[in-house]
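One protein chain omitted, others in place.
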Amino acid sequence: MTTGRRSWVDDALAEHDEVAREERRRGPTTEKEREQAVLDRIDRARRRRPKVREERITLAHGSGGKATHTLVEAIFLDAFRNPMLEPMEDAAALAINGGRIALTTDSYVVSPLFFPGGNIGDLAVNGTVNDLAVSGATPLYLSAGFILEEGLPVERLTEIVTSMASAAENAGVRIVTGDTKVVQQGKADGCYINTAGVGLLDPGRELGVAQAKPGDAVLVSGPIGDHGVTIMLARGELDIEADLMSDTAPVHTMVARLLAEVPGVRAMRDATRGGVATILNEVAKAANVSVVVDEDAVPVRPVVRGASELLGIDPLYVACEGRVVVVVDGTQADAALRALRADPLGAEATVIGRIGADPPGIVLLKTTFGGTRIVDMLVGDPLPRIC
Amino acid sequence: MCLGIPGEVLEIRADQPDLAMVDVSGVRRAINIGLLADEVVMPGDWVLIHVGFALSKIDEDEAKAALDFLAGMGQAYEDELIALSESKID
Partner (left out) sequence: MRFVDEFRDADKARALAAKIAALCEPGRHYKFMEVCGGHTHTIYKHGLEDYLPETITLVHGPGCPVCVIPMGRVDDAMHLADSPDVIMTSFGDMMRVPGSQGSFFDAKAAGVDIRMVYSPLDSLKIARQNPDKRVVFMAIGFETTAPSTAMTVLRAAAEGVTNFSIFCNHVTIVPAIKAILDSPDLRLDGFLGPGHVSTVIGCRPYEFIAQQYGKPVVVAGFEPLDILQSIYMLMVQLHEGRAEVENQYTRVVPWAGNVTALRAISEVMELRPYFEWRGLGFISHSALRVRDKYEAFDAEKHFAVPGVRVADPKACQCGEVLKGVLKPWECKVFGTACTPETPIGTCMVSPEGACAAYYHFGRFTRQRVREASATS
């Protein structure tokens, strides 16, 4: 690990020395200019092709933040590269025999399996339905692959599966194929579920975060961080109690109404691992725009806020499971709010920010206090195994 | 690490007087109040919580005094702005 590090550290040092030489050649500069030069250099470094520097997979690679993105881009995208994969949206849009379908896949490794508001089965169905819905598709069919740990009580499995059946019916989808594997005791933490989902895309509608334009509004369909904090508390390691439930729910009806009533929707995303902040960063990066968020406008339940303060985490990075982030033409923001609020799941929908032109690729937060700070992509993994 | 946040004492555990159930914005946790042994801690008191221990009682009078001072600043600022806008030099 250390040897690998020294080599790119040396590279960075060499680059710094080169830049420093250049600057000396150019002549004396003010402190502000020097600071700006460093910031520009950092900007260039950030835009460089991602490379995985670690020798081993760490929990950070699963957190949905920077490490996950780097891993996916550097290893998976690099190996599998094709035009359908590259947009890297929540679902892939595929043209088949004149029609268009959306295909998505997800794995659920949440611990504990049962928590206030639901269980791994609910997450599996709702999560997959939501990925399809935010891609603009009508969710139709799911697959469900189970990896079961030797020793899992059958009663628990039955509970999970009953929840899935109920969630599927509620969401208007059918589970049409599946698989079952069993692994030795000590692996799989009881149960892992993998799903794939297929939905029908509207031929006339193409959504994507790369379409965000300056002037667009950014909306969120309800209070953030409920799921992540619920899971964290349900783990029982922190001796904290609170009246809080996971927000897991299928959002397809709410989304369908939004799409029907508001033609100016550019993109939607399901806010799961990595939270709202991660999605905003994806938008900023994909469309090369700035996203300016108003801290006061972001809805957070007092309980979530309290738990976050207690643990020193930022709700913007905490997972949700039934919330949608919407980027919409600024002039249609009110219409979008009305459409979302017409659905019980979107009752607390709000505008949280705007898309701007500058600085490109960056998410800014206007704090309650009137200052502005950058909201970067999540680094590390504050809450492992949330979804 | 300097993370210390205010929480309200809900109840002192009868079986373990060292522990208090504290509420932080709706989140409840048992906090050790052993470091406040020299003081009387009662439900309704506010304490500063750091890594599972209460370090200090929050003095509500002092908090109010601090806020009054700040509000006074605000008023003075408002007054000045008004004075500025109303003053004419010509």
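Should a chain be cited, it is by its letter among A and B, assigned in written order, with residues numbered from 1 in that chain.
The definition used in the following text is that a contact is a pair of C-beta atoms (placed from the backbone, for glycine too) under 8 Å apart; a residue touches a chain by one contact, two chains touch by 3 or more.
The structure presented is a predicted model; accordingly, all values stated were derived computationally and were not measured.
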For the full complex, can you list every visible chain touched by the one that's not shown? A, B
Residue among A:L59, A:M84 or A:M245 touching the omitted chain: A:L59
Considering the whole complex, which of B:L10, B:M42 or B:L70 touches the chain not shown? B:L70
Hey, which chain A residues sit against the chain that's not shown? 1-2, 5-6, 8-9, 11-13, 15-16, 32, 34-36, 38-39, 41-42, 45, 53-54, 56-60, 66-67, 70, 214, 237-239, 290, 292, 302, 305-306, 309-312, 354-359, 362, 364, 366-374, 376, 379-380, 382
With the missing chain put back, which residues of chain B would touch it? List them for me. 1-6, 8, 24-25, 32, 34-38, 46, 48, 50-53, 55-56, 58-60, 62-63, 65-67, 69-71, 73-74, 76-77, 80
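Operating definition for what follows: only the chains that are shown with their structure count from here on.
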Mind checking the centre-to-centre distance between chain A and chain B? Centres are C-alpha means, answer in whole Å. 35
Sort out for me which residues of chain B touch chain A in the complex. 3, 5, 23-30, 49
Residues of chain A touching chain B in the complex: 233, 238-243, 301-303, 305-307, 309-310, 312
